[in-house]
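Yeah, one chain of the complex is gone here, protein chain that is, but the others are all in their spots.
Labels for the chains are A, B and C, by order of writing; each one numbers its residues from 1.
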């Protein structure tokens, strides 16, 4: 289904070239002041055409409120946000209508549904993620009242990789460069690599790291809805994601238990803390109050400006030619999407956790 | 909640030292012949005490059917499977009752619920996974009638790592050694490493690789319930898991789009296939008929046979001493758990997919 | 939550005087031809101002498609339908802003949420039901392809009551009169009673009877999601509904089992049928292929054109004066709403039933 969350629950709608893309947020607590400008600002961070290393398509992506906000506050009723697609009928997509673009969802959608909106990928387009960013911007405003802060940044582009320890970086630097990397000299190298890739009509992958600070102890649930399991699902549900790891992640498997265990101690303010944080702020699936951090792997964008061999619906061999304006690397625009999904997960668990004790 | 799945839906129950651990399977199609011996055989693959590199605790873990199977077949009604805990009252746990074991769920459960069953980890114990294996064994029998085959194996222990290409290995070898690695010489090294780790009273991590073969095209859903997002959540919900990647995974981010894209062609039998499979059998969140494969990272087991610094509920500094018989490395016993969760995900999507076309 | 259905699932949004009222339909099977004109026609049956016995407010209620329909067909993706509210800012509601209208939801919303959109009842307004009618019109088109037909009519207004046996009436007559009663002479009396009630600045209740024909055997589920339990929930969720009964209903309690039991026989076409239908087409919560029929009780509309004693948010005694144009009796306009909810229930169970056998 096109919904996510149990209490703070979103349902997204819209195709790349349909009338509108949007979201219903159901279960947002009543009485929350909502700043529409902040929602727009978050959408602008995701917007195409924002810099030379993103797609040059220009889309305004202006958000409109259809329901749920009255006198500047949430009412406990469904909040509907929508962005109208511009010029959605202007272009001719007939050349691609029956071809399956490599590593896109054309083939699988056609087989699953027996039909598909072939214009710009239809529902499978990453344009759907603007609905997530809009909803995430509401979740962020809710979390801000609780002191929770979510920060994502680009930690890898191709082979260019920051060290894994996020505490080494100044988060203030992230929005100071167009690739959204907190280390300025690495940012320059990444930008150069993406630009070079774009010029060679190719694309490249990357990694987004995300840090969640200020969460209370107790978010997440035993068994299946562990906090990191939901974070993983939320991240893997973003277009082009191939992997998720939190805390010590894949590297942690090389460690011994005696190295990996995070020892508890009582801090000066009386709170119980851990000396290290290989757990990534989550133990037994439940937040322990330390920083939550994780990494999300994005594959190289499937649309490349080159001719590729493929087949059409009849199974005949065809050439798919790259056209239009596309991202050479998805991670700079993925940063606000990762943050949005993290905010949605945390907001939902915060509300769920209200019901666990008598 | 303690449930997983939308149509083929399981709910697990039970604590490590309570009366029983078990599962209700709701939504299993009616008319499926169910072999209880196969369920038992799967439980035996997960059972403690099965080899020198697993915990030496001896538990019979005999499965009992409480409902839903009549004349050897599923009835469309809830199937309840239970395993009785043995000697659950025999041991004294008072020494650990108010202490928080490092990197366990003791602290987070206590904070979330204000109470906890401290005996052997209670609900947070990996003993819960036997309920998953039992349910997965039913899902596997359902999938077998559809030609779907799920195979997991140990691909890494500590720094000892198989190559990522699963097609190089003979799956018949997996159950021929106690570490469940398909490469016999690597298996020997892994066993030696685990044994050595055990002797030094420590633990070590590992990776389980899983391959799903024979799935139809069309499993998985757009937006949030992408096939790999659900697989990711299911895997991350297993105790001790720290990461998930499918297809090209984290390594794939280093590739260019022109290398990474899987080109379509029409095979001799007329079916549409891809020349490579960096997509891991999933495109746009939906299965494309190629093999699905993914890797799951397990951290070193938190219980070590050493004294560790910690705190108790009052926040006082205490020593937690390792006692009892525990696994030095979890991955050999995790293999059937990974398979079970994969089976549950695939079975659920298979049923969901029945409703997508008119 | 503002969602209904498990597979064919709708989420409605919008307040009486907000920007728009609408619905996302998630899970509609792909490939269904959708006639927008039919959706509009159904909305017109619910529209205010359609006759002298409904409210005289004039609202166009033109439906717009925001997503999910491409080249005239459903795509398996979320279908979003919206109706824009007209002149929603034109009126002054400050006189009612802090008063609790008797037998409305003003008080309960204020207490539950600590805030509310007081304009025309906000989210609690029956205007929400237009979203249900729009979604139901899609469900009806789906069901039409399966041969299922849903017919509702007014069977009681105040003390004026048709006999309970729906087979006595000619459904063709229903839309021939403004009260939607299949018996013309009774229709005249009902119209006169409503008109008289309106003139005395009062309101009156009524009953809608609904008949579902052509359902396959097997819809509905054991235990909690029995077909009639879901029908009951769906009907009771409509504004102003106070009761639901199906088959023999409340009168059936007076019968003996030997009278009430529906005896099976094999019909000439070889199908198994029942001689009577006190079961209302449902046995053990599952459709048996006979006609499904039920009755839905609607209370008199709470808004009356009279002064009423009440209190305000401060608990002070105030007078609430009836203003504006309101329905003297809700049942004529409720007929399409009852049909819509019935269609949504049946469509959902039809899809769910696809998963019950191997």
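We take it that a contact is a pair of C-beta atoms (placed from the backbone, for glycine too) under 8 Å apart; a residue touches a chain by one contact, two chains touch by 3 or more.
A quick note: this is a predicted structure, and the numbers were derived from the prediction, not measured.
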item	value
Partner chains on view for the chain not depicted	A, B, C
Residue of C:28, C:297, C:338 or C:351 in touch with the missing chain, whole complex considered	C:297
Identified contact with the non-displayed chain, of C:16, C:209 or C:353	C:353
From C:42, C:183 or C:230, residue that would touch the chain that is not displayed	C:230
Contact with the hidden chain (one of C:38, C:107 or C:171)	C:107
Residues of subunit A (touch criterion as defined above) contacting the omitted chain	7, 27, 29-32, 76-77, 142, 145, 222, 351-352, 354-358
For subunit B, residues in touch with the removed chain	1-3, 9, 11-15, 18-22, 24, 26-27, 30-31, 64-68, 70, 73, 75-80, 82, 109, 112-117, 122-123
Contact set of subunit C toward the excluded chain (per top definition)	1-4, 12, 100, 102-105, 107-109, 111-114, 123-124, 128, 156, 158-159, 197, 202-207, 217-218, 220-226, 228-230, 232-234, 236-237, 242-250, 252-266, 270, 272, 274, 278-280, 283-288, 295, 297-304, 306, 308-311, 315-317, 353, 356-357
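In this text, only the chains that are shown with their structure count from here on.
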item	value
Chain at maximum distance from subunit B, centres defined as averaged CA atoms	C
Centroid spacing, where centroids are CA-atom means, of subunit A and subunit C in whole angstrom	39
For subunit B paired with subunit C, centre-to-centre distance based on mean C-alpha positions, whole Å	46
Interface hub residues of subunit B, defined as touching at least two other chains	222, 356-357
